[in-house]
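The complex appears here without one of its protein chains, the remainder shown in place.
Each chain carries a letter (A and B) given by its place in the written order, and its residues are counted from 1.
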Amino acid sequence: MRILQHLSRSLAVIVLALGFGSVHAQDIKVAYHVNSGVETAAAILGNVRNHLNADATAKIVVVTHGAGIDFLLDGAKDSKGREFSGMVSDLAGKGVQFRVCNNTLTSRNIDANKVSMEAKIVPSGVSEIARLQAKEGFVYLKP
Amino acid sequence: MRILQHLSRSLAVIVLALGFGSVHAQDIKVAYHVNSGVETAAAILGNVRNHLNADATAKIVVVTHGAGIDFLLDGAKDSKGREFSGMVSDLAGKGVQFRVCNNTLTSRNIDANKVSMEAKIVPSGVSEIARLQAKEGFVYLKP
Partner (left out) sequence: MRILQHLSRSLAVIVLALGFGSVHAQDIKVAYHVNSGVETAAAILGNVRNHLNADATAKIVVVTHGAGIDFLLDGAKDSKGREFSGMVSDLAGKGVQFRVCNNTLTSRNIDANKVSMEAKIVPSGVSEIARLQAKEGFVYLKP
């Protein structure tokens, strides 16, 4: 009977694993990829806000590199004078995460202190976007 | 022997489940994300046509929002005077689906009657793109 118990337990583990897989899959996780400049930021933040309005449980991570980091720098404004810190704080309060590429900070000589308190610095924006998809079950969206 | 039968049946279910997973995966499903304006529409529709020519069983859904909806509005033309309704109908006849973001219609004050009969209106373009990937096995492509 011990082999039966063993088999039974193995089956239970597999079934649980498959089950938990589908539980985890219920909330949609989305990586927003942003490398376009500050003039596109208002529309992009509007996309994220609309996304959450349509799907309140979506987990959204906005990964920025290149010119895409600019709206997350202190005092960022577009040519219409629109500031982004309020919208960023508001979205962060709803669970949206913002990430900034350290390679970009280095190559553009930008001090890490200039980056918004709401954002986390990651070593590489592009590898972070790939990692979120390959390892953490995120889907991709480039606004 | 009942426990053996039970185990055997459980195993069969798991194996079948894994098997069906790979059967469903055979036809490739692709979400085309379009948020660029009418000047890019001819090239994008050309990409979709070429995609189908290369892979006739591909299931393609074109999800539009922002300026991306314009080629699906009645009488849409680009600056060269090219109309899109013929190409859209042709692709729809081959199984391509077109979806238009209702948030965009609302924010731009566009009447739903102006949207092509070939397109379906969805509440949010961005959440639709995420949903197709996370829940329906679509891959992503931004032309």
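In this text, a residue touches a chain if its C-beta (ideal position, glycine included) is under 8 Å from a C-beta of that chain, and two chains touch if they have at least 3 such contacts.
What you are looking at is a predicted structure, and each value in this text was computed from that prediction instead of being measured.
Visitor: For chain B, which positions touch the chain that isn't shown here?
Guide: Chain B touches the missing chain through residues 4, 7-8, 11, 14-15, 18, 25, 28-30, 43, 47-48, 50-51, 53-55, 58, 139-143.
Visitor: Can you list where chain A touches the absent chain?
Guide: That gives, for chain A, the contact residues 3-4, 7, 10-11, 14, 17, 33, 35, 65-66, 103, 123-124, 126-127, 129-131, 133-135, 140, 142.
Keep this in mind: only the chains that are shown with their structure count from here on.
Visitor: How much rotation, in degrees rounded to the nearest 5, is required to superimpose chain A onto chain B on the basis of Cα coordinates?
Guide: When the C-alpha atoms are superposed, chain A turns by 120 degrees onto chain B.
Visitor: Compute the distance, rounded to whole Å, between the mean C-alpha positions of chain A and chain B.
Guide: A distance of 23 Å separates the two centres.
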